[in-house]
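Dropping a structure here in structure tokens format, bear with me for questions.
For this depiction, one protein chain was excluded, whereas all remaining protein chains were kept in their positions.
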Amino acid sequence: MNTNTPALALHEVRKQFGATQIIHGVNLVIAAGERHAIIGPNGAGKSTLFNLISGRFPVSSGRISLRGHDITGCTPFQINRLGLARSFQVTNIFHRMSVFENIRCATLWSLGYGYSFWHRVGALRDVRERSEQVMEHIGLARRRDISAGVLTYAEQRALEIGITIAGDAPVILLDEPTAGMSRTEAAQAMALIQRVTQGRTLLMVEHDMSVVFGLADRISVLVYGECIASGTPAEIRANAAVQEAYLGSLHPQTEAT
Amino acid sequence: MEFFLVQLFNGVSYGLLLFMLSSGLTLVFSLMGVLNFAHASFYMLGAYFAFQISTWTGFWAGLVVAPLLVGALGMLVERVGLRRVHAHGHVAELLFTFGLAYLIEEAVHLIWGRAALPYHVPAALDGPLFQIADSPYPMYRVFMMLISVSMLVAVWLTLTRTRIGLVIQAALTHPDTVQALGHNVPRIFMLVFGGGAALAGLAGVIGGAAFVTDPSMAIAVGPIVFVIVVVGGMGSLAGAFFASLLIGCLQTFSVSLDWTLAGLLTTLGFSMGPDTPLWSVWSIKLSQAAPVLPYLIMVLMLIFRPRGLMGTRDE
Partner (left out) sequence: MNTTLRYRPLNLGRWLLWGTTALIFVLAPLFSDASFALTLLSQMGILIIFSLSYNMLLGQSGMLSFGHAVYSGLGAYIAVHALNFIGKGTLHFPVSLLPLIGGCAGLVFGSIFGYVTTKKSGTTFAMISLGIGEMVFACVLMFPGFFGGEGGITTNRVVGSAVLGVTYGPAIQVYYLIAAWAFICMIAMFALTQTPLGRMANAVRDNPERAEFIGYNTQRVRYIQLMLSAFFAGVAGSLSCINYEIVSAENVSAIRSGGVLIATFIGGVGLFFGPILGAILFTLFAIALSSFTKAWLLYLGLFFLLMVLYAPGGVAWLVAIQLPVLRARRLTDLLWPYSLAILAAAVCVIGLVGSVEMLYHAALESGGDRHIQWFGLNVDVRTPTPWLVTSALLLCGGLATRYAMQFVQRRWDTIQLALRQVAT
């Protein structure tokens, strides 16, 4: 693949539910290897945008391409197979399975086992090694046999990220990975994200500004379904439009959190 | 023409009866997410209760009391059974109603025996009402239509004009919000479940007298009602209405037609005879194939339009 191909490109993406337009023609290009954060006030359409990119909802118009492939109208599993994995704002894991099983299931497709009913999953070394490596990464190795439903909230959030990265997708979407976490937990989560997204493209929605400005190479600001600015953290800080539309409420928030 | 008209009337009256069943099922399903497997058993109980009451006081008391009894039973079932399994999810609820259907059928065996009951149209409604061309049209069929239509109008008015109806409508789409607004959602569930059961019971009272009242009447009609709900689109009352009429007419027409595929192909110029391969398929009469047709429609619908006629959700 050409190294100049963007990891993700959105062209005039629109989405409406009934008569209400949520996303008003978003254009966004994310280069390979970039850590990109989307910020914006509540109700700006950040999660909707994620759902459009990952194929959870179909777009109303516009095009989305992932590493040069047009993925407009593709199903979530097709998009995942083309190299995009995402996490969810509301924890979305396999509650009745153990931590290890959760991670293991997430590795199966990328390691090429598909719908196989002729491999014994316990005997697959690559699956086991990859799962153990991921559990080590997210710090849940000691909890491997615990049922995911009884983990603490922070552990479930870590597992959520673990499931997302287990398939080794080059493009990762994280939807508010630190939502509902305490300050220390958020700091740990930030370190975890930094560690596990090494060498990948990251697109994240985040409210915690310390996380955003600490992690992101570039930031886009979404207000009422429109991308009003895109740039490096320094540029965004200095942008007058952003200040007016959004950052006015940012400073108190940064102090508060 | 005359044949066509009579059949159309029969089809519509049967279709309306089916809608009395499928509307309750749809309402319960869209409100509570519960697919009531025992819905047709309530239909059967309606007929049996009405018969029992009619042996004491005559048909008319049964017409009123039996649906109320069935409705009360429905509420009881919701209160002591369904609410308990609700926490285990929709599959558990479905299993519960499946077990209930099983139990009701056995209880009916136990109390009324296995043979068909002599539950008939009352004398006042027996006989023809008017003539279509030369053939007389039975009064009871018209009575059935009348009851169904007035009942459906009553349900519609309840849903659109009363406070509880508006709450039900709101609960259909936003159960959590309705609960948060301080309405007692479990009680609404109980009322709707009882109401659906009462509707099914009423259908049983009038259907049992028109057709046959025996322990297999639930199994005979249950799957058809499910087909209607799937074909109409899960959770759509309008869809259930059209699907009920469609299936009602289809079943009525097909049982009286002797058309075969072989006949059709012969008129199209193919020569067919008993030596043609698969002759047993070509020579099936439409009347013989009648029991399969609703299911065939369901399968075709699922392949070409999985949402159903008027369904909105495509899970």
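Letters A and B mark the chains in the order given here, with residues in each chain numbered from 1 onward.
Keep this in mind: a contact is a pair of C-beta atoms (placed from the backbone, for glycine too) under 8 Å apart; a residue touches a chain by one contact, two chains touch by 3 or more.
In this text, all values refer to a predicted model and were calculated from it rather than measured experimentally.
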item: Selected from B:45, B:234 or B:262 as touching the chain missing from the view; value: B:234
item: Options B:5, B:61 or B:103, residue touching the unrepresented chain; value: B:103
item: Which residue of B:58, B:136, B:273 or B:306 touches the chain not shown here; value: B:306
item: For chain B, the residues touching the chain missing from this view; value: 29, 33, 35, 81, 84-85, 88, 90-92, 94-96, 98-100, 102-103, 106-107, 109-114, 219, 223, 226-227, 229-230, 234, 280-281, 284, 288-289, 291-292, 295-296, 298-299, 302-303, 306, 315
item: Positions on chain A contacted by the hidden chain, ascending; value: 54, 75-77, 80-81, 85-86, 88, 92-98, 100-101, 104-106, 108-110, 113-122, 144-147, 149-150, 163, 166-167
